[in-house]
Each structure stands twice: as C-alpha cells, then as structure tokens.
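Note that one protein chain is taken out, while the other chains of the complex remain in position.
Here is chain A:
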Amino acid sequence: MVRTADTARHPALTATMVAMTTTAAPATTPVVGFDQVTKTYGDVRAVDGLSLRLYPGETVALLGPNGAGKSTTLDLLLGLKPADGGTVSLFGTSPREAIVAGRVGAMLQSGGLMDGVTVAELVKLSCSLHPRPYPVSDVLARAGIAAIADRKVDKLSGGQAQRVRFALATAGDSDLIILDEPTTGMDVSARQAFWATMREQADQGRTVLFATHYLEEADAIADRVLVLHRGRLLADGTAAEIKAKAGDRRVSFDLEGAIDETALRGLPFLTSIDVSGQTVRIQSSDADATVHGLYGLGVYPRNLEVAGLGLEQAFVAITAAEEAKQS
C-alpha cells in the first residue's frame, strides 16, 4: 500500500516522529482531546479526571495493568460510552462525528465479528461502510489474511480473528487508528509481524493509539507512552522515560541473626525496604550499587536474588514516587 499523497501531506513526518516528545505540542487541533473526563461504575472510578491530548502523527501507547481503565478510556474516546463528566473530542468534533467522517478506525478487545460469513465478505462490508475505502484485496493483504479470505469467520483462531479485526479497523483511509490490546491471542512471531504492519500505518502519518499491558510493546513501538493507573494518568513521556521511572529492581536476600535495619536503610539507591523475619526485600534504582553497598556492610546475604520489577510492581513504584512528590 503506497500512500504518496499522504507522505506529501506530512513532509516532515519522519523527522517529527523521531523528535516527538510530550513537550512537542504543535498548535494544531489535537487528534484526541480529553478534558477532565470522569467515568464511574457504581463505586469504582474507572476514569478519574483524565486530561490528555494526542497530536497528528504520534504513535502512543496507553499502558496500564488490567483494570487501570484502558478499555474504558478507549470506549469514552470512541463515544461508545458517555462520560459522566468532562469533555471528549476527536479532531475537534464529537467522537460520533469523527467516526461518521471516516477519520477513525478502531479495533476493540470486545469487538466481535459477524459469524456465518467469510473473512472477505466481512472486510468487504467494512470497506463499503468507509467513506474513503481501500480495495478489499489490499486490506486483506496488509492484514495478512489474504490466505484465509474464504474461511468462515467463526472458524478462525484467536490470532487470526485479531488480524481480521485489524483489517476492519484499517479498511479505509482513517487518520487515527485505535487498537485495544491488539496482540492478545497471538504467538511471538505473529505478534512481531503484527507490529511491523502497524508500524507501516504509523509511517504513513497516521496517529496510532494502542492499549497494552506489556511495557516491552510500548517500548518497541510507541514514541509516547501514557501510563494509566486507577483511571488516572500517572506518567506521560517517551518509553525511555517511563522505563527509567519504572526501572527499579528488586533485591531480596536472607540474613542470619539480628538485622540492623537502620544500616540497611542507608544503602545507596534504595527506594524501599521490607524486612519480614530473616528475609529482606529491597527496591533499588541501581541494583548493582545497592548490592555492592550491602557487602560493604560486612553482612553475608544468602539466597540473593536480583530481578526486574513486574509491570504491576513498576506501577506501584511509579505511584509511590508520584505520591511522594505530591506530599
């Protein structure tokens, strides 16, 4: 798929994308505008006063653990759910207007497929519903489903169904592509192939927003990462910045005899410590230096383990850091 016209429309695109950071906020209409958006289910604030702007050409990862409010955020963004408070805009209009204008293509986790029809028929339907459709064969080829075009939709594997969803989201010339955990159900190679396809979309100047709970995916694909936790925006920066923030490592070991906690607290780069019985668990922003300091205390740590934080713990680390900053 060649989009020469679009490349001409965004001549400085490649350069911008490389240089793009959160501070590079051009004075154009934002692709996505969230202003103090709130959504509550019963007692749960799924989205809590969320404000954000996305600009043309950005590839943005919406990162967060399960239950962080990613899917709700995308639902609000697409107008599938009404916000309880605040305003949501796409291209300066309502989500529905933007969809009707064919500016948005979206692939939802919860988006089902029509069964009893073939893959090609479904893609053809999607093309015919788009104001600026691509040829069906191109859409099939790009999504990597040309070989299964004649297969019935209800006979697909999870990964194949995801590719069909992707095809539906990219059936026409949209400016914004939204993908909710698109690689769910794909194996590693399918995942890589998928992200290559998606990068093509971004390279054509589209704004791409995808939700994921894999830090690695956000790191590899996105030039901007939004970290969502309990419906609030915790961090907004490049993947490198986020990784640095969540880059703490966990050091754990056992000590014999009385434990001098005060001495341990003085270890370099220590961000938190937890002593239970003979086991000490430390979080450190520089594990090498912390372990080096540990031996400097003259103790003999046993069962020493150094591990990266899981994403879940990384979020806790970022949250703790944010809260410390606020107080």
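Convention: contacts are C-beta pairs under 8 Å (C-beta built on N, C-alpha and C of every residue); 3 or more make two chains touch, one makes a residue touch a chain; residues count from 1.
Simple rule for what comes next: contacts and distances are computed from a predicted model.
Matching "Transglutaminase family protein", "ABC transporter permease", "Hydrogenase 4 subunit B" or "Ion-translocating oxidoreductase complex subunit C" against the UniProt entry of the left-out chain gives the name "ABC transporter permease".
Only one residue from A:G42, A:P82, A:G257 or A:G277 touches the chain missing from this view: A:P82.
Only one of the listed residues, A:T73, A:S89 or A:S126, touches the absent chain: A:S126.
Here one chain is not drawn; of A:V37, A:L54, A:L76 or A:V104, the residue touching it is A:V104.
Mapped onto chain A, the footprint of the missing chain covers residues 78, 80-82, 99-100, 102, 104-106, 108, 110-117, 121-122, 124-126, 128-131, 165, 168-169.
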